[in-house]
Each structure stands twice: as structure tokens, then as C-alpha cells.
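For this view, one protein chain was removed and the others were kept in their places.
Chain IDs A, B and C follow the sequence of writing; residue 1 opens each chain.
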Amino acid sequence: MGYLEGISISICINIVCVCGIAILTGYMGLFSMGHACFLCLGAYTSACLTKYLGVNYFLSLLAGGAVAAAGSVVIGIPTLRGKISGDCFTIATLGFGEAVRILMANIGTNLFGGATGLSGLEHFTNLKSSVVIAVIAIILTRNYARSQHGKIALAIRDYADASELLGVNIFHEKLKALMISAFFCGVGGGMMAHYYVYIVPNIFGNTMSNNLLTSVVLGGVASITGPATATGMLTAMPEAFRFLDNWRLSIYGLTLLIIMRVRPEGLFAYKEITAPFTALYRWIKAKALKPAAKA
Amino acid sequence: MAILEIKNLSVTFGGIKAVQNVTLSVDNGEFVGLIGPNGAGKTTVFNAVTGVIKPSGGEVVFDGQVLNGMRPDKIAHLGIARTFQNIRIYPKLTARENVEIGVASIPKYDTISAMLRLPHVRRWDKEVKEISEKYLGQIGLMEYKDVKAGSLPYGIQRKLEIARALATQPKLLFLDEPAAGMNTAEGLELVDFLKQVHEMTGITIILIEHHLEVVMNVCSRINVLNLGQLLFTGSPEEVQKNPEVIKAYLGERRK
Amino acid sequence: MKKVVSLVCASAMILSLTACFGGSGSTSDTAAPAAPAQTETKTDVAAPAESKEEQAEAPKDDSDDPIIIGFMGWSSGPDAMYGLVPQYLHEYYFKNVNANGGWLGRPIDFRTYDISGLDGDFSEAVNVANKLIQAGADIIMGPSNSTQGKAVAELCNNAGVLHIPSSPAQAVTVDDNGAVREYTYRSGATLSDKMNTFANYMYHECGAPRIAILYETTQVDCVDMYQTFHDVYTSLGGEITGVSTYQINDIEFRAQITSLAEANPDYIFMPAMAYKELGFAAMQIKELGFDGIKLLGTNVLDNQDVIDQAGAALEGSMFLTEGDVNDERFAEIREWYDEIYGINGMALHIDGLIAMNEAKIAEYAVTTAGSTDVEAMKKALDEMTDLELVTTHIDGYDPETHNLKGIGFTIKKFENGAYVSQGTYSAP
Partner (left out) sequence: MNTFLQQLITGISIGSIYALLAVGYALVFSVFNFSNFGFGATMMFGAFAAYYVILGLKLPLFVSILLGMAAAGVVSMIFELVIYRPMRKKNVMRVYLMIAGLGINIFAPNFMLQIVGGAVKGFPSDWARVTMTVGSVNITRSDMLALAMSIALLALLWVFLYKTRVGLGIRASAFDTRTAALMGINVNVVASAVFLFSGAAAGVAGCFYGMKYSVYPAMGAVATKGFIASTVGGLGSLGGAVVAGLLLGFLETMIASYISTTYRDLFAYALLVIVLIFLPGGLMGRQVHDKL
């Protein structure tokens, strides 16, 4: 497999994950520091299904997403209700993230391979299918974001109490956002498992969670394609900075700081990357319609 | 017929009695005022009725249902809407989208169809959009429908909040200081606007207001709160003549 | 404005993508001044990067093209010294090789990559391996971590590129079905050999002491070491008084030590992959006043840094290593290492030297085969019967596992402020 192809697949996988988290963080304003655990759940589910039961790759991805979404309910139900603050959710995700990683390394060693990990998976993830899945993920989450759910999410983010007084069921909406984010992370995890053909619990650590979160915030709030673009940049950046040698991670951190400093709401806050094209389309349409209207 | 009955309502914050034994009732279709000096507990009464805070005693009955212990969103669906003393419109949503939250606080489709954007989702979204525009039109905000609410002028934001509250199709509307931060001329304009809304919809409205000229102009009956207790209830003329009310207000001014 | 920003970002993304695709990796290129027309070779290297695998497949026996050797190590982040020290050693080594005319008259194009990334996961290793394979690397060396080593081995074997890692887990050279990975040849001993030797040493030479074990549960190397040691020691008849665990990045072991100490063990064995954990544990054992308990560690202890860190607390601790870093045989390396790289604050360690074996094995493979044809190199390594590595003398590879045969292990003990060799042993 080529190098560029490999990077592109990584980018697609990250896009799938980030699309979900964009709903949770960019729209709902919830701050998760442990989303790698949903990738972990998805990766192991999908890997076990294809390895032991020979399930179809795409079905296994869906199953991975479903298990991750189910797992998210475990932290969602206690921490998203009522008056419990978003920080409680953050701590819960931090803890849950660690817990899943450690559990996967210690339970069901026969099945999951413990710390040795699960290897000998089939190389199902290829560039073509990854791009398709990434595009589908963008479309699905974008649809969700522009539906009434997305507007309600922004409303909850800005003024939760006021929204509740308008009749919004905050708990349900938050839980939905969490489950969507977990689902897409689970799918991404499954793709990752079949790209590396080898998974160990330790790769789903804190830093992965932080990277996903960083992509979302860097990409911009209330946007899907923004975070998707940002994750592409962030995945490619450490690679592109290779010429900096051992300084590259310092420079990477510095770049993040500069972007946050210049555009604190993220690169594409409140707009999609297609905005210029839509604007162009509208403009042409207006131009085309005007003479017609006159006539 | 009373649509809202508050019986012996008490609210305590960390030992301080913000509201004590308040009993009042509001008839269907009435336009009632709730006045009182700062810290009299007016907003606290609103908060207790709408479920934001838990009352420490007493009972709230709305339309034959006891509201105590009910979640705010459930209360909202029973038909109580409100606006807020500190404006709570969503600044990053457009005026129309703000109203849409009121029209459809619970989407009528499930998550998966929303993601797939199935035909019934589109249809329903379009319907919500049309209804929202209808409300905006009623209030006279059509020209602002695609403007981000955060960048609207203050007075328009107040109106938008009322439009959003009306969009939940309430039987009872609480208005919390809609004229705050307005001068007299703007206040009088608001009086016309509120009268218009009341006539148009016929719903029950309870108004908290500091601008007495606004309250006296629109309300048929006024409740006066002082130090968490109900001081007096009566018509605007009676309120203006009542020595206790005058004392409470003058007393405040002297401070 | 919005459009401009969007466009800038989109183009930035495309740029960064193309940037990592181009030949930017050869910055640590240590092609020697002696190599003829260095600038030309560089451009030569950059060009085929785009023309995919044809270049890699093409036989280069009679060409003067540089031999491309890639190295990947954990060179940034908290455990950077495990990648940087080998990187320095390799850089110096290949500089000298090039100064002396290279191998087979061909210069070495040595490329080194950091694979620690942000997570320390293997995505970086996979990216680098892909990049090196595509650039037509003749030999890929490293990494030292088994998780990454396994991922890279998988790729190199699919692509048919010679891979010489120093990762110690058996799973790196043998796949899940028990078959040897044809193209992967290790440069150091396996964990099971090490632990087998160590357990035997403790039982037979140290009077079968009571041992407690404290290990990390999520790293494959730690778990492997724990299991082998535990199984061998108990099967010999030794007593394991208790087992406790900790988590990666933990620094606080007092709770576990206090609990383990209740059974009065003579030693606490910690199969750790980073010296700082052992240093902390030693300090905390002393702090808690358990003077009767000594630490058993792994070869990561063989490092001046850990002595600076924990000092006297290490007194009496023991470990097994593949070579004594203070041995005379490393005197020469130590001399130039300290002179050139000592200023970096990273002391020479045995893992770095084991990684340096990779270069020796690569040199043997290329010079014996007389070409960089991968099958010829494989044949040379398969037929190798004795070779003097940096750390040890070996008797060739086991064809079933590609493990090195005849490695000598040294037991070292910390006595009076320094590590003293307790003799050399070989796997039973």
C-alpha cells in the first residue's frame, strides 16, 4: 500500500470519527476527553465479527458503531441528566476512556488478545470504500445538523435552561448527540482495525481523544465540513512537518496555539466549506432569475 | 374560570425566604400584572411556576393539573411559555430559527430519518419553517427572518422572544420585564404591541414590569408583591390609590 | 472574507498533503561528504518516491545508487531517548561507513524517522513504513517497541522488504499462525529467552528467593515478561508471593508496594519498559522503609539516568541484560558517543546498542550477499553461522523463529553506586 494512500485512509477514518464529535462538541457544546474508547469498542466489535464469524466488513462496521453507541449510553444516562454540569460529563468520559482501554487489555484475553492485541485481521479498509464512508458520514451528520435536532442542539448549548422552558427535552437531545458521536467513532474504529489489521488497547489512549477533540474545535463550532477539513490537516501536519525532525511536535503545538489565537471559534465556525459554492450558486440563480422575473 | 392557581407558594434559598405563602389565581384570558420593588420575588414566582426551581411549599395548579415537581419541558408542553428578564434568544441562530425552536421543541422525526433526510423530514421542516414565518409575520418581524438574532437591535430581540414564546402555542404566557432597558416612548410602543398580541391570540398573559405606565395601561388586574409576600390585588386604579403599595414603592425609593 | 479563509485552508490542507508525499523525509540524510555528487543522489532519491514501486523492485546490483536504509525510532515525547540514542548511533555509524566508501562501493542513504507521534500508537510507524517501502528502501530497521514492531513487520513482509527490528516480543518475527515472518530478522534476544534465563538465574544462583511481581497490564512486552517469568519461576519451584499491577504512565507505586510487602518477599520484580518506573519504585520502596526488599528490573535499568534519578535507592537491585553497557567492548563507542552526543543529556544505553546491532546485521547481509537484492540478503542471513554484533556474538538465526542463537546474557547488580556484572549466562 502506498504512503499517500495510507495517509488518505487515516484521514478518512478520522473524518468519520470527527463528524460525530462535531455534533457533540460543535453543536451541543459537550466536551469529551475520552472518545477514543468508542473507537476502541467499535474496533474490537468489528474485528471480532470479521475474524471469528466472518461477518461482512460493512455490516461489522455498523455493528461496531452500534456497540459504541450502546456503550455511550452507560455514561450518558448518569451524567447528562438534569442539572449535572458539563464538567461532570467531561470527567466521566475521561474515566470511561481509561476504563475501556484497561478492560480491553485485561478481560476476555482469549477473544480480544489482551495486551497483545488482536491481529491477523483481513485488510478490508481500502481507499475507495473509506472515502465513500467518510462522505456518507459527512452527509449524514450534516443532515442531522441542519435538521431541527441541530438547531435544538445549538439552542441547548447557548441557553440550556431557557431551552428547557420552551419544551426542549435536554436529556434526550444530549443523549442523541452523544450516541451519534459514539456511533461514528465506533465505525471509525472498525475501519481502523481493518486498516492496521492489528489493534491493541493502548492505541486508544488519551492522546487520541485529545486529537479528535482538537480537530473538532480547530475546525470550528457548528460546522461539519470544518472539523472534517481540520482533521485532514491535523493528520497530515505531523507528517508534513517531518522535515522539522524532532522539533515537529513542538511546532505542531505552536501551530495549534496560533490558530486558536487568530480564530478562536475555529477555522470554519458556523459555516460549511461548501459555503463559497453555495453562495456562488445562489448568486448565479439570482442572476438567472432576475431577467425572468422582469420578463 | 381560573387557569392558574397558586396556593400558599413558598420558595427558600439557603434559609432566605424569597417567596412566602403567596396565593393568587389568574382567570382564563386575563392580562394580569405582577409588580413590586426589587427583590420582591416576582421572577422567583415565575421560576417556581415554570419548574426552574423547586418550591419549598405550596401548590401550583395549571389548567387542573398540579405542576409541583414536574420538569420544565413538561410544563412548557402543558401550555406555559415565558420570556426572560435577561434576554435569552439564541444569538447564533437566525430570527426564524429562534422561532422554529418554539414551534418544534421536540422534532417529529427520529434521529435516523433526520440523518437520511427522508421526505417526511423535509416536509415537516418546511412546515415548521412556514409556521415560524407566520408567527414572525404576526409580530411584524418578517424583515429580520434571516438575520442572526445576536445582531438584532435590543427592542427587536425582546419582540423576537415574545414571538418565540407564542410559537409554543401557550395557554398562559409569562412576560418578564419586556420593557427593561427601554425609554418611555419605546415603553408605550410596547404597550400597543402587547395589547395587540393579547387581542390577537386571546391567551392569558402575566406581566412583570418595572415601568408602571406600561403595567397600568395594559393590565386589567395587578398583583403587588413585597418582600416575598402578596401585598395587594386589584385593578390599576385601586393599586394606585392603595397606601400600602405606595409605601412599599416609596420605601424602596428612599433607600 | 469567508471564502478567502476557506480557500486558504483548503489549499493549506492540499499543500500539507503533498508536502508529506514529497521527499521531505531525507533531512536526516547522513550521506557522507565522500559520497560522489551528493546533491545528485538526493534528487535521485526524491524522484523515484513518486514513481511507486517499480524502482523498489528493480534490481540494483550493478548500479551505483545509494543503498537506502530507513530507521524508525521513538524520538520524541517522554521516552525519546529510546529512539534518539539509537538514531545518533546509527547516524554516526553510517557517516563512517560512507566516509570509508560505503558498502559494495555504494554510499548509504540513511533516513531516520520519528514514529512516536502524539499517541505513541503505531499509526506513525505504519505511515513511515509505507513511506520507506514506497521510496524503495532496501532495508528497514527498527522499531524497538513490540506493538509497533509487529505492525511494521506485517507491512514489510507483505512488500518483501528486509526488516531488522530490535523489538523483543516473539510476535514480531512469528505471526499468529506460528509461521516465521520471512523478511523480519531480529537484532536482539526475545523476551521469553531473557525471562527464562533470569528466572533460572534467580532460582539456581540466588537461592530461590521469594519474589513478588508488579507489572503493567496494557503493554504487550510487560505482560509477556511477567507471564514467562512467573511461569518459569513457579515451574522451577520458586515462590511468587504476590502479583500486583499498575497502569501505563503511573509514577506512584507505594500502595502496591505496601500491599506486596505484607507477604515479606525478598524481591519485587517489575518487568517495566521505561526506566523511570523502576526508578520511582526503587525510591518508594526505600521511602516506605522496606529495607529487606530489593528490586528486580529489566535492562532499561542499565542507564546512567536512572542512577541519577534514584541513586542509592537502587542498591541491591538486579536485572538481566543482553550486554554490560560498561563493558570494555563498548569503550570505543562510548568515547565518541559521549563526545558528540553526550551534551544532549541522554546517556548511552543498552537498548541503543541492541538497536545498533541492526546496522551490523544489515552490513553483513549486504556485504555477504554482494548486492541489495532482498532474496540474496535473506539467503546470507539464513546461512549466517557466526557474527560479532555490537552487543554480543551470535551463531546465526533459528530458521523457525528468526531468533538469534547463542546470545549471552549478563546479570548485573547495583552495588556501591554502580552496576557490577554478575557473570554471563545463556538461555537454558
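To be clear about the criterion, a residue touches a chain if its C-beta (ideal position, glycine included) is under 8 Å from a C-beta of that chain, and two chains touch if they have at least 3 such contacts.
Source: prediction; values computed, not measured.
The chain not shown here is touched by just one of B:Glu30, B:Asp73, B:Asp125 or B:Asp176, and that residue is B:Asp176. For the chain missing from the display, the contacting residue among A:Ser72, A:Ser119, A:Ser147 or A:Thr214 is A:Thr214, taking the whole complex into account. Looking at A:Ala99, A:Val131 or A:Leu175, the residue that reaches the missing chain in the full complex is A:Ala99. Among the residues B:Phe31, B:Phe62 or B:Phe84, only B:Phe84 touches the chain that is left out of the figure.
The missing chain lies against subunit A, touching residues 25, 29, 31, 78-79, 82-85, 87-88, 90-92, 94-96, 98-99, 102-103, 106, 159-162, 165, 210, 213-214, 217-218, 221, 246-247, 249-250, 252-254, 256-257, 260-261, 264-266.
The chain not displayed touches subunit C at residues 76-81, 84, 118, 217, 244-247, 249, 251-252, 254-256, 258-259, 262, 275-276, 279-280, 283, 286-289, 305-306, 308-311, 344-347.
Criterion: only the chains that are shown with their structure count from here on.
Ranked by distance of CA centroids from subunit C, the top chain is B.
By the count of C-beta pairs in contact, the leading chain pair is A-C. We define each chain's centre as the mean of its Cα atoms; on that basis subunit B and subunit C are separated by 70 Å. Annotation: 34 Å between the Cα-based centres of subunit A and subunit C.
Subunit A contributes residues 1-8, 10, 98, 101-102, 105-106, 114-117, 119-120, 196-198, 200-203, 205, 207-208, 210-211, 229, 232-233, 236-240, 242-243, 245-246, 248-249, 252, 263, 267-268, 271, 273, 275-276, 279 to its touches with subunit C in the complex.
Subunit C meets subunit A in the complex at residues 2-3, 5-7, 9-10, 12-13, 15-17, 19-21, 24-25, 27-28, 52, 75-77, 80, 84, 113-114, 117-124, 126-127, 130-131, 133-135, 147, 150-151, 154-155, 169, 171, 175-177, 217-220, 222-224, 247-248. Of all residues in subunit A, those touching subunit B in their complex are 140-141, 143-144, 147-149, 151-152, 154-155, 158-159, 161-170, 176, 179-180, 222, 270.
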